[in-house]
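What follows is a short report on a single structure.
With one protein chain held back, the other chains of the complex are shown just where they sit.
By letter and in written order, the chains are A and B; residue numbering begins at 1 in each of them.
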Amino acid sequence: MEPFAQSQSMRRYAFLLIIVFAFTIPLFVTSRFYLHVLIMCCIWGMAATSMNLIMGYTGQVNLAHGAFFGIGAYASGLLILKLGFNFWFAMLVACLITVLVGFFMGVLALRTKGSYFAIGTMCFNVIVTVIIDSWDTLTEGARGLLGIPRPPSIPLLFGKEISFSSLVPNYYLVLVFLLFTLFVVHRIVHSMMGKSFAAVRGNEELAESLGINAMGTKLMSFLISTFLAGLAGVLYAAYIGFLSPEISDYHVTFELLVFCLIGGLGTLVGPLIGAFILTIVSELLHGLAFPRLVIYGFLLIIIIIFLREGIAGGVRKLWLKVAQEGGR
Amino acid sequence: MSLFIQQVINGIMLGSVYSLVALGLTLEYGILHIPNFSHGALYMVGAYVTFLLATTVGLNFWLAMIVAMAALAFIGILVERLVYRPLMLESPLSSFIAAIGLIFIFVDGALNIFGPDFKRFPPVHSQVFHMAGTTITLQRILIILVTVLLIVLLHLFIKKTMIGATIEATAQDLEGAQLMGISITRVRMTVFALGTALAAAAAALIAPIHLVHPGMGGPVILKAFVIIILGGMGSIPGAIVGGFIMGLVEALSGGYISTSYNEVFAFGVLVLVLAVRPTGLFGAK
Partner (left out) sequence: MSVKLLDVQEIVKDFGGLRALDKVAFYIREGEIFSIIGPNGSGKTTMFNVITGSLRATTGKILFKDEEITNLKPYTIARKGIARTFQLTTVFTLNTVFDNLMISHRLRIKAGLFGTILRSGQMRKEEAKCREKAEEIIRFIGLEQVRHRVAGSLTQEAQKRLSIGMALATDPELLLLDEPTGGVNMQEINALISLIEKIRDHGITICLIEHKMKVALDIPDRVLVLNYGEKIAEGSPAEVSGDRRVIEAYLGESHAA
């Protein structure tokens, strides 16, 4: 087998092992604190992976991602609390609302390029946060939206049920959705649609001359990524139970950006790795007087100057080099 | 009517501050093509330095401002040399991201060193004037006057000195300037020193009125980018005029409509303009 195919099937085995491992974690990790950290890792991992789709694979610096996370969270929270929607139905509708807002923003913003697009999307992020904060008759503004319930219990056979009042079922819930997100992104990236995204990222003019509708492609990538961001927001709202406008703030966007960059844009697992490592580190050091962002800042600068592809990207390059040499 | 005049004066004052910040930014982005998103964070550092000098060291306000400008010019040179220079040949996106890293460092650093509370500046230039039914403190008038002075000085510097000429030459044609023996390194350093010093001046001027806190740079930098996109990257008149318009829009809409939404107006305008003209009002191609 060529070294490339060899490394591919090895990677698949590794993935399966990790997934199985992930499912068995609650058997030996019983501490509430660590389970909480893992749940947050999964949620941020979803948000970061979805950001990777528009940024890493399609090459558009979207700095409004936090806004969509927040919209998904608030939409589902409000639908459940104020309109009495069922959790699963609220999840679906909230994600659709997020995509709708994303569509509006995408159609306006994607006409611009590069730094203009970055700034435009950042302004949009600010607008969303300000609206959530100021429209307090709808969103409770700075008072915060409180009391969002956990998902309703899922009835099983023999009178048993899965109740989300304890942590473990919540962990499995977010794990399943994380895997769903990874699955969707994986399928897209390895398809002709994914190749179109990469083409637009590589050279937009060339892609257009080959018959690829650049604007439509960017919009599609954007919409999928906002849907998944909204989904992460919904899970966040149901798990944490209360929301404040900060959850859609551009600081959230920046943190997601850091996860993606440190883990490696443009690789599937990079943002996940970034999200996991940094969430774990920041939760563990939560109590200490720890200038977390200062360290992030230094990390970011060092990575962008010296290790542009992040950890996962660097590992992949190393792996390919080793695989190529080993194949001789 | 007096509310109107009050808000107009407020607007011109705010506009002065925005102009200075936008000027610094447009020099950096227009001439060096560096989207220095950390400009706002440096502005904030300038405010803190001035504050420290005025309170702890007890310097006269103007002296504090000048020293702060010098200090920030130095920090600006460091930032250019250590962060932006290595990324010179990469896409502007990398510089943008590095800038975000710088923001984390400066803002969170300030948060940790000084705490999140709003620092009150010692009273300075607080004589009050009454005109046409409005109340203005001396500080507000001085802000406008000093801004005009700085703009004139900047203009003279660029038009009348050798260094200014080399900056103009580099802005027009990078390769040509290099072929003529102009040291691009020097130009980069000078432009950054200038830009950061202007931001420090703006921060020092507004600090007694708006108080000093770690997040003060955030809204300012976004508005500055809006100004230079609308006014034209690298256009000095664009930055000045744009700054004053921004200040007036903010003051008037804040006074007549609602303060919570006034940021939304500025950004909304930007989003709309970009939707119609994706390359900005004065952009090419």
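One rule holds for everything that comes next: a residue touches a chain if its C-beta (ideal position, glycine included) is under 8 Å from a C-beta of that chain, and two chains touch if they have at least 3 such contacts.
Here the structure is a predicted model, which means the values were calculated and not measured.
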item: Touched by the hidden chain, restricted to displayed chains; value: A
item: Which of A:A198, A:I240, A:V281 or A:V315 contacts the chain that the document leaves out; value: A:A198
item: Absent-chain contact - pick from A:M40, A:I80, A:V174 or A:I224; value: A:I224
item: Where the unshown chain meets subunit A, residue by residue; value: 4, 184, 187-188, 191-196, 198-199, 202-203, 205-214, 220, 224
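The criterion applied here is as follows: only the chains that are shown with their structure count from here on.
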item: Residues on subunit A engaged by subunit B in the complex (per definition of touch); value: 61, 108-109, 111-116, 118-120, 122-124, 126-127, 130-131, 133-134, 254, 257-258, 261, 289, 291-294, 296-301, 304-305, 308
item: Partner subunit A, residues of subunit B touching it in the complex; value: 35, 83, 86-87, 90-94, 96-98, 100-109, 111-112, 222, 225-226, 229, 258, 260-261, 263-264, 267-268, 270-272, 274-275, 278-280
